[in-house]
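The complex appears here without one of its protein chains, the remainder shown in place.
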Amino acid sequence: MAAMMKALRKIKAARGLSMETAPVPAIGPTDVLVRVKATSICGTDLHIYGWDRWSQGRIKPPVTLGHEFCGTVERVGEEVSAVKAGDFVSAEMHVNCGHCHQCRLGEAHICQNLRIIGIDQDGAFAEFVKIPASNIWKLDAAIPEHYGAILDPLGNAVHTVFAGPIAGQTVLVTGCGPIGLMAIAVAKACGSSTVYTTETNEHRRAMAKKMGADVVINPATEDAVARILGETNRTGVDVLLEMSGNPAAIQQGFKSLRAGGRASLLGIPTENVPLDLVNDVIFKGATVQGIYGRRMYGTWVQMTALLKAGRLNLEPLFGERTTLDKFETAFSLLQGGLAGKILLYPNGVPSR
Amino acid sequence: MAAMMKALRKIKAARGLSMETAPVPAIGPTDVLVRVKATSICGTDLHIYGWDRWSQGRIKPPVTLGHEFCGTVERVGEEVSAVKAGDFVSAEMHVNCGHCHQCRLGEAHICQNLRIIGIDQDGAFAEFVKIPASNIWKLDAAIPEHYGAILDPLGNAVHTVFAGPIAGQTVLVTGCGPIGLMAIAVAKACGSSTVYTTETNEHRRAMAKKMGADVVINPATEDAVARILGETNRTGVDVLLEMSGNPAAIQQGFKSLRAGGRASLLGIPTENVPLDLVNDVIFKGATVQGIYGRRMYGTWVQMTALLKAGRLNLEPLFGERTTLDKFETAFSLLQGGLAGKILLYPNGVPSR
Amino acid sequence: MAAMMKALRKIKAARGLSMETAPVPAIGPTDVLVRVKATSICGTDLHIYGWDRWSQGRIKPPVTLGHEFCGTVERVGEEVSAVKAGDFVSAEMHVNCGHCHQCRLGEAHICQNLRIIGIDQDGAFAEFVKIPASNIWKLDAAIPEHYGAILDPLGNAVHTVFAGPIAGQTVLVTGCGPIGLMAIAVAKACGSSTVYTTETNEHRRAMAKKMGADVVINPATEDAVARILGETNRTGVDVLLEMSGNPAAIQQGFKSLRAGGRASLLGIPTENVPLDLVNDVIFKGATVQGIYGRRMYGTWVQMTALLKAGRLNLEPLFGERTTLDKFETAFSLLQGGLAGKILLYPNGVPSR
Partner (left out) sequence: MAAMMKALRKIKAARGLSMETAPVPAIGPTDVLVRVKATSICGTDLHIYGWDRWSQGRIKPPVTLGHEFCGTVERVGEEVSAVKAGDFVSAEMHVNCGHCHQCRLGEAHICQNLRIIGIDQDGAFAEFVKIPASNIWKLDAAIPEHYGAILDPLGNAVHTVFAGPIAGQTVLVTGCGPIGLMAIAVAKACGSSTVYTTETNEHRRAMAKKMGADVVINPATEDAVARILGETNRTGVDVLLEMSGNPAAIQQGFKSLRAGGRASLLGIPTENVPLDLVNDVIFKGATVQGIYGRRMYGTWVQMTALLKAGRLNLEPLFGERTTLDKFETAFSLLQGGLAGKILLYPNGVPSR
């Protein structure tokens, strides 16, 4: 096996990424080395590319990016028995410590000592990636192979939707980026009643329809709150799935939520959101949930079950497929507002 | 308005029912009088017709049977404001006391002083039926009118399915009578993964397929437990929905349940069931739930939401439609094992 | 029985209250008339006395105030069977409609058409008060009689504490008014681990100690967040019970909450609270609950069970006992920051 590989890395504290030659990772006794088949770009990768304030505080170059991927196990450490060479896998890229209060409570996704592969250590934008065996997720043959590259964001969507009852519930999804679009499909597959969604981007609104949204609202041209209250007998929706991080959308979401409803917040606001705690939370008896990552590994089990049973059609989300070295084109398409997922193939694009 | 009406009644402590002329019920200040449009026959009605041991202990003739129905409000008592003449409605026929421990806890469906309309007092197999206003359920115009006559058993199915997580869960439904069939449809609509079902009756197995079951097993000719364990990697199903009351089916259900699974029991066994508590419940860390009636009124809200959103196709369940006085034919069809619902029309069959 | 009675009323749209002579309420068929034994003053009554902005928008004089009380049933309407003359009772003063979405879901405490006795219609600062029979709560003889006059705020405390797991949890109570003090006692009685509390008023801090708080912090002189993080191994508390409505206290509470923790908000902020949604809710995976009123009637059942079993010592909370006509003294003591409950007796103070 080769000692060196191609990897897409942040090597300087500045805007941009570069294709580099780097050593194939050495693995320890409890690790697994995976040959990456397909990898996908997350919004976080865009932030790191652009070298925004958050990236400057978190990223320590040089580091290989990439935390959405699937591939084939190349070799395993001597203490690893549950995974073997040749297994087709994805992985949870959040690595938890195993001994903090949250880990002991089964809340490993909010571990106090969390490290993220592709952020805090070398990731999957490369020919090979090293993963702890416990984080490997074997993929069922019934699941379309390319779906394996987007399980990380799909897990965010499933985590958010499954954070409370969904069957028979009216739902508002604010924001139709990839995770919002996935959330629409998940909610519908799980018996939600009417799914409302708000989104200012026309292309994304069209995709929301394809993913199953019942009512698609452009809040730039229509009063979303009035529309939703009008269609729900002035009651509001049972569930708000906040996927935008946009302060106006968040406020509209809370105003559209029924008394006793659930607001599950995944989107990350970049500025302060002046919430009306008294009227929108306290008097309403509402429940507000911060959602981070994916439950380890309950969300993976749920997501796999939905996919195996063929309950989710994610095909509309997939856009271009290209080799990893064509990353500049992919990044610029996404920076332009494309909501779909572009797959990058470090070891070559397969013929379909 | 006429003072007398036709009613299908048990008038003697013996097998059989008879069409009688009875007074139109007088209503009190908090009651509602409903002109019955369509009514449906429950398995309990078959027991009362046959005058089995349970019936002999519970029924005090004379009484008008019937607790599955829909109709139009004829008039309301002077203290009633939330319902008005002309409303198209169904009703919860379990009347709770409002002040026992369970009622105060929001568990009115297991009220200590429960009375059932159509069992303990005159029911809906008649031109008119008297219902407390609080038990009236207004029907949304988006729901097919004839579905209104089978909300009582649909509520049983929804209550059972919704008694725990269902999305992404593998499910075994034991017994494909009407409620078992409805449960299959509800589970699929709410994101269940593979739905297994066991049923010895060939006609009912065919209906199970139509309602969406993925794997339909005849336990008379195949080892159901071996099949299910074989297809679930020896793990078993996440959820057992027991709809048969049959001891062998119940035992197979428990043997097919995974460690940590949920068993929701709605079927009523007529003989003792020798459960293996140690291996099937305790060592498994299983949860076993007795299910009775429908939650008042959470189940009605959930059921309505699924129906309004068009998530349930119940058409395969509907069989004959006839006038109430042709009840003998209907009862004998159902005693023969027909799983569908026959609609009886006290005030005439509408043209479709 | 006398036709007229004494009542403490708001008769003008201005500051103050006055003792008036008013007719004894006439009751309808489903109502109960109660002879008031003891009544207690809520913070809301202080706002109405002072005629603040909120009061001006909500209160329509003339109206008799008072929604915390106990007394003896004088007579009942003809449709009432579960309550009888002579019963010693308190009552839930929130009257729900019974048919809105929330009522049907068992969330009557956030009914869309809620009316409050003592706010929206005549209350218990009088010799007699009229209550719907369904809202009457019979008091067990094992519960000290005067506790019956403060079940409304105790219910707020129990509702807040019981809104999530409490046994084995570390807790922060922000604000030690009467409900905060009660919450301390309830949390300790229910197996909480360390209970921290913050309060600037010295008298209230002393009462917090008496009610069982383990660590009492004056946030005016000490960095509460640093103290709590320091004592919890930098993890933070499992549960925040927000009882102050004070923006600084709310912010400190969120900063002291562990990732994955629960924040239950009962206090009503009178100004905007700039929450750090990203760091304090989303990344933390926190759950934030708006708490309003008391669950009808689950909270009453829980509260009664704790009191019957002698688990709560509320004696430190009780201050003066006086006749209703001495209300001015009582109101001015409370406006001065007294955290205890003053009992007013419309029909005379009993000898102990």
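Miscellaneous remarks
A, B and C are the chain letters, set down in written order, and residue numbers restart from 1 in every chain.
Note that in this section a contact is a pair of C-beta atoms (placed from the backbone, for glycine too) under 8 Å apart; a residue touches a chain by one contact, two chains touch by 3 or more.
Fair warning: this is a prediction, and the values are worked out from it, not measured in the lab.
Checked against the full complex, the one of A:Ser134, A:Gln169, A:Ser264 or A:Gln289 touching the unshown chain is A:Ser134.
In the complete complex, the hidden chain is touched by one of C:Arg15, C:Arg58 or C:Lys308, namely C:Lys308. One of A:Arg58, A:Arg104 or A:Arg234 touches the chain omitted from the figure, and that residue is A:Arg104. The chain omitted from view is touched by exactly one of A:Leu46, A:Leu229, A:Val301 or A:Leu333, namely A:Val301.
When you scan B:Gln112, B:Asn313 or B:Ser332 for touch with the missing chain, the hit is B:Gln112. Counting the whole complex, the residues of subunit C in touch with the unshown chain are 162, 166-170, 189-194, 214, 301-303, 305-306, 308-309, 311. By the touch rule set out above, subunit B reaches the unshown chain at residues 100-102, 105, 107, 109-110, 112, 233-235, 250, 258-260, 265-266, 268-269, 272-278, 281-292.
Listed by residue number, the positions of subunit A touching the unshown chain are 28-30, 79, 82, 97-99, 101, 104-106, 134, 295, 297-298, 300-301.
What we mean here is this: only the chains that are shown with their structure count from here on.
One simple way to say how far apart two chains are is to compare their mean CA positions; for subunit B and subunit C this gives 42 Å. Mean C-alpha position of subunit A lies 43 Å from that of subunit C. Touching of two or more other chains is recorded for residues 101, 105 of subunit C.
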